[in-house]
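Following: one structure in structure tokens, then a few remarks.
Note that one protein chain of the assembly has been removed; the remaining protein chains are unaltered in position.
Here the chain labels run A and B in written order, and each chain numbers its own residues starting at 1.
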Amino acid sequence: MQTELERKWERCKPAHVLTVEDWSVSEIHSILDAAETLSHAPKQFSGRGLFAANLFFEPSTRTKISFEAAEKTLGLDVLPFEADTSSVKKGETLYDTVKTLESIGADVVVIRHSKERYFDELRDKINIPIINGGDGCGHHPTQSFLDLLTIKQEFGQFNGLNIVIAGDIFHSRVARSNLDVLERLGANVYVSGPKEWMSKELMSRYVTMDQAMEMADIMMLLRIQHERHAVKMVAGPGEYHKLYGLTAQREKKMKKHSIIMHPAPINRNVEIADELVECKRSRIFKQMKNGVFVRMAVLKHVLDQHKGGFFQ
Amino acid sequence: MQTELERKWERCKPAHVLTVEDWSVSEIHSILDAAETLSHAPKQFSGRGLFAANLFFEPSTRTKISFEAAEKTLGLDVLPFEADTSSVKKGETLYDTVKTLESIGADVVVIRHSKERYFDELRDKINIPIINGGDGCGHHPTQSFLDLLTIKQEFGQFNGLNIVIAGDIFHSRVARSNLDVLERLGANVYVSGPKEWMSKELMSRYVTMDQAMEMADIMMLLRIQHERHAVKMVAGPGEYHKLYGLTAQREKKMKKHSIIMHPAPINRNVEIADELVECKRSRIFKQMKNGVFVRMAVLKHVLDQHKGGFFQ
Partner (left out) sequence: MQTELERKWERCKPAHVLTVEDWSVSEIHSILDAAETLSHAPKQFSGRGLFAANLFFEPSTRTKISFEAAEKTLGLDVLPFEADTSSVKKGETLYDTVKTLESIGADVVVIRHSKERYFDELRDKINIPIINGGDGCGHHPTQSFLDLLTIKQEFGQFNGLNIVIAGDIFHSRVARSNLDVLERLGANVYVSGPKEWMSKELMSRYVTMDQAMEMADIMMLLRIQHERHAVKMVAGPGEYHKLYGLTAQREKKMKKHSIIMHPAPINRNVEIADELVECKRSRIFKQMKNGVFVRMAVLKHVLDQHKGGFFQ
């Protein structure tokens, strides 16, 4: 009898990883468990002979290097693609560029692109798995998975957890995507931060930072984008920290087992007090470690499907 | 008894691969056969412990990544060289830069440089094989080899084949180089495209696109360089397509077994109709695949010579 996951992979061949919305609750738990297992396993090199191509049209050192660490730990060979010196500048379409990588021998391609849902024009025509490394301010599934893995490692499950997402949720689709999936997994999700950044819909979940301290099991801080216009309208960095940041003062009021998360890079003393970045509650660098494990799980997963169990 | 190829390698040590003109007909068939064999072989890693350095002074994603895939498939370790942040900017000579890579341990170096015949100052002084990845608008031997392999795979040989090269042949030395070698191999080579782009010598081979359809076994389309002044003098992209491009209409008049080639990146609906890029006759993505195999063959060849049969 087929599992839900097997049916899914049959539906869409090759198996792409594009948005968290495409994943059912049980599929998500499967990938998190696979990542957890990989985090304890010795390094594997069975993938040697397979090529991963990383196609980053936007700078993103952290995501790119995390994928590269995952690929190399799995024993994949990595084909580097420098988008700024590429044929894309000569007017080549995204489809032709990806098809070129497929022709040259890539077995899986990781793409980051500024255009939202860039993958819609690719998904049915490319014969190798595509892993979305971020599309515009749209989706970023492996970022969501690493957040989920960090929470699952801590609490074992998601049911009934109180999670407060603090910062510019409205403009961050990754945050809203996290909000959706956390609710699907059974958590209670609240939001905090400047009210100017909340939609009417979000306001029904609003708590102040001081309220958040007392009820949150998980404080998920978002990065303040200094370059964004919106921030200037609210407050300077120091003022922001005082009003909406996780200050050393506030941290003392947090529940005994509650934890702090942040996707990084961090603005110290803006979203979070300098001294809290590596405090006992902080899982910030743990999240980065987990980023490699979920990317390994995702890569292994699509290649197992695509290559008929190469890794098993 | 020595073969012609063995004598050649003895003549020039280390064995460089610089221009197609240096290669005899039988040597060319040898390298194509080696590439064909490699295309069927499982991936090899006997080269581990050897270093390939890729020295690209001009951006060329496609060629660079194809060489890198070839190198890694052979098990070579790759030394990346970023020319734009390099000592070359500090006024170092090309010779000193290549000698540095040799000293650091490169076993073979692939060079792309804007200066025509840059290799003349290097060939007798560098003690590792040099593979020319393109010199200015001069030579690009592995590009020629991949075109030849694609034709040989299709027709088994070159004798009597009618080949039409369409586009800006006059300014493309790679195209003229292809023209020469195809004739040496026994093919009948014609040219098409705007007459403004033809020399007197080329005009003796001129056919219109409509004539080409009816006699060509192979249509070799060239890329229109939008950045080139010449194009503007002729026609806009749409006009060009109608007058000199491979339109959907024209394709219907092609002979039953004839094929379409293009070096990519493609300008869709200029040189070729969008819908023909992946049509049954198109070998465009096959050419890219073959690019990796001919580069593997060339790398293996020079390293076998240089390292005394390391790969055998």
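Going forward, a residue touches a chain if its C-beta (ideal position, glycine included) is under 8 Å from a C-beta of that chain, and two chains touch if they have at least 3 such contacts.
This structure is a prediction, so every number in the text was calculated from the model and none was measured.
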item	value
Of B:36, B:77 or B:304, the one touching the omitted chain in the full complex	B:77
Touching residue (missing chain; options A:94, A:137, A:207 or A:288)	A:288
Interface residues of subunit B (partner: the chain not displayed)	48-49, 51, 53, 77, 79-82, 85-87, 89-93, 96, 99-105
Sites on subunit A contacted by the missing partner chain, in the whole complex	43, 45, 59, 61-62, 65-66, 68-69, 72-73, 80, 226, 264-268, 277, 285-286, 288-289, 291-292
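The rule we apply is simple: only the chains that are shown with their structure count from here on.
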item	value
Interchain centroid distance [CA atoms averaged], subunit A/subunit B, Å	41
